[in-house]
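Heads up, one of the protein chains got dropped from this complex, but the rest are sitting where they should.
Presenting chain A:
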Amino acid sequence: MTRTTGPARLPPALRAPGATRGNALPAGAWWLWALGLATAASRTTNPLLLGLLVGVAGYVVAARRTDAPWARSYGAFIKLGLAVVAVRLVFSVFLGSSVPGTQTLFTLPEVPLPGWAQGVRIGGRVTAEQVVFALYEGAKLATLLICIGAANSLANPARLLKSLPGALYEVGVAVVVAMTFAPNMVADVARLRTARRLRGRPTGGIRAVLQIGLPVLEGALERSVSVAASMDARGYGRTAQVPPAVRRTTHVLTLGGLLGVCAGTYGLLAAQGAVHGLPLLLAGLAAALAGIRLGGRRSVRTRYRPDRWGVRAWLVAASGAAVAAAMIWAGAVAPEALRPGVVPLTAPVLPLWPAAAVLIGLLPAAVAPLPPSLSDSKERT
């Protein structure tokens, strides 16, 4: 049982422990890390840096994801990213682009449009600059999506919802129950397809989908009724008695706060009201939060083993924030390295310091606790 991999040479005290319920990273930490990477991605169009960001996110996912169903969503997000790039490219080729370019790749036949559609072009000249620009922009969006996908596959969505404030708890439970429905419906579809085969009918085709669809929906409806009954019988929705004064204050704070937020946002967006906008927005936000907090008093519930923010969680969150901060700083100091020129076309170069900063995002792959399935397989090899 000798280990030959890199982390194995670390002293045992520094090795990441196996994940258990007690040391599980809060879902919020993963989201902060991923949002940090996404912020960094939004600051650059350099394909090399974007590629590095995707690589970092992908490595961490590979090193720390579990066997849970949501953990498999990463692949779907990568496909979505590629689709975004493709769509962006197609639009740019067929609808033209505002980027002026000199190097014509090919010319599509142009559709003549009436005078009122001026400024819109279909077909026509396609330049290398315009294609490269579309690729860069598409890659930026795709990287953003992939970072979100990484958070999605690393963080347990149910635990994320559990950290909602008490007043929003019931919404959270509804979402969790809805999420457990998806696998059940998949199982239902499989069962009903079997049943169709048993009746001697083909299992594919539109008629099969229609005939299976109804019973599946029916089953889902029945199940939701029985889950609701079970939840009720187990005390869901019990409320505590609160004095009428508190109840009224809650309503005033929440409503007033929301009004303040609306008015403040309007002020910020409108040209004149910027002076009053920000304070109004902040005051509204504070009032609404206080209302939600006070509203939580009506719910009697407590929380079982909430996730704790330990050193590892802070490290994970901080590594994402560090990547974002470094990229924002680099954008201010050396913007040309983060946005390689399109007109004229230049080959993008990998700026050393921002690239090094992106690598900080790999920290979670070393500090986050190892999920059990992975730690088992590593013990065996």
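Please note the rule applied: a contact is a pair of C-beta atoms (placed from the backbone, for glycine too) under 8 Å apart; a residue touches a chain by one contact, two chains touch by 3 or more; residues count from 1.
Note that contacts and distances are computed from a predicted model.
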Listed names "ABC transporter ATP-binding protein", "Rhodanese domain-containing protein", "Cytochrome bo(3) ubiquinol oxidase subunit 3" or "Putative tricarboxylic transport membrane protein", with the criterion being the UniProt name of the chain not displayed: "ABC transporter ATP-binding protein"
Identified contact with the non-displayed chain, of A:S42, A:Q211, A:T249 or A:T265: A:Q211
From A:R15, A:R191, A:R247 or A:R293, residue that would touch the chain that is not displayed: A:R191
Contact with the hidden chain (one of A:L48, A:L164, A:V177 or A:L285): A:V177
Touch with the omitted chain, as defined above, among A:R125, A:R247 or A:R301: A:R301
Residues in chain A touching the chain absent from view: 20-21, 68, 158, 173, 176-177, 179-180, 183-184, 191-192, 194-203, 211, 215, 223, 226-238, 240, 300-305, 372
